[in-house]
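Complex shown without one protein chain; remaining protein chains in place.
Moving on to chain A:
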Amino acid sequence: MAAELEFERPIHELEKKIAELKSFMDEKDIDLTDEIKRLEEKLSNLENSTYSEMKPWDRVQIARHAERPTTLDYINYLFTDFIELHGDRLFGDDEAIVGGVAFYKELPITIIGHQRGKDTKENLRRNFGMPHPEGYRKALRLMKQAEKFNRPIFCFIDTKGAYPGKAAEERGQSEAIARNLVEMAGLTVPVICVVIGEGGSGGALALGVGNYVHMLENSTYSVISPEGAAAILWKDASMAKKAAESMKITAPDLKELGIIDEIIEEVKGGAHKDAKHQAELIDQVLEDSLHSLLSMSKEELINQRYEKYKKIGQFGFVNDSIVVK
C-alpha cells in the first residue's frame, strides 16, 4: 500500500466513505446505489481536479515517494539483456549510481542512472542515491566505453544531490562532477537524459548534459532542495512548500525556462501507481528522441549539445529595457 500523500487525503477519505457505504449496503440490505453512484462521480471529479492542478509541493512529494519507480525498475521494463557493470577502476564501486549495457529494441545501448533504495537497508547500501566521486567516475567510464563502441547513452536522473561528506571532498567531488560535464559535452554518440525523480543540483547535472533532457511530469530539477532554499531565504526549513513554488523546480517550470525538451506525462496520481505503464510512456519519448539523433553525425551531435546549452540563461544590457533570453 502506497504511503498517503497530504494532498491526496480528500481522495482517500472519499474512497473510504464509498467503501463503507458499500459494506453497509451489503450488511443491512438497504439500497444505497444512487448515493454510491453520486459519490463515485464526485470522486472521479475530485481525482481529476486534484491531479490536474498539482502544486509544486505536491509534485515534490510524488517525486520523493518511497515507491516511485527507480532507474532499475525502468531498466527492467525498457531494456533487454541488461548487464550491470561496476566500479570506477580508481577507488571503488558507488552503488548510488548503476550502469551497464543492454538492448533497446535490438539496438545496443549504455544505460546509467542514479539509484535510490526502496527500503532502509537498500538505502543505506545505496547511500540514498547520493553519489560519491567514484559514482560519477564510474558513469564517465561507462560513457567513454559507449562512445568507443558507438552506443547511444541513456541517463536517468534521480538524486537529492551529491553526498556532502568528508571523503567525497577528499576524493575530489568537485572535479568528478566538473569532469563529467565537460566530457559529456564532447561525446560523439547520442545522449538522452530523463529526470525520473529528484534532480538535485550538481549531483544530478553530472549525468545531465545530453542532446535531449526530458522530465517526468512530477519530477523536479533544482539548484538546491526546497528545504535548503527555505533555510537560506527565510532561515526556516519549514517554508519548503513556499520555496518549492518560488524556485521554479517542476517540469512545467523548466520547460518554460527553456531548459528541458519534453515533459513526459505520468500516470494519474504519479508514476508509482503503475510503473509498467509509466515505462511505456517514457518509451515513446525515448524512441522519438533516439530516432531523431541516430541520423546525426558525430560533429552534429556535439554541435547540437553546444547550441542547446549555449541558449540557456536570461540577461540583458545596461541600456536595454528588454531582457533578452
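A few notes on this one:
One rule holds for everything that comes next: a contact is a pair of C-beta atoms (placed from the backbone, for glycine too) under 8 Å apart; a residue touches a chain by one contact, two chains touch by 3 or more; residues count from 1.
Heads up, the rule we're going with is that contacts and distances are computed from a predicted model.
Taken from the listed names "Acetyl-coenzyme A carboxylase carboxyl transferase subunit beta", "(2Fe-2S)-binding protein", "Carbon-monoxide dehydrogenase large subunit" or "SPASM domain peptide maturase, grasp-with-spasm system", the protein name that UniProt assigns to the chain not shown is "Acetyl-coenzyme A carboxylase carboxyl transferase subunit beta". From the options A:Leu39, A:Ala229, A:Ala275 or A:Leu290, the residue with contact to the chain not on display is A:Ala229. Within the complete assembly, A:Glu169 is the residue of A:Glu15, A:Glu169, A:Glu262 or A:Asp283 that touches the hidden chain. By the touch criterion stated above, the residues of chain A touching the omitted chain are 162-166, 168-175, 177-179, 181-186, 201-202, 205, 208-209, 221-224, 229, 232-233, 246-249, 253-254, 257, 259, 302, 305-306, 309-310, 312-319, 323.
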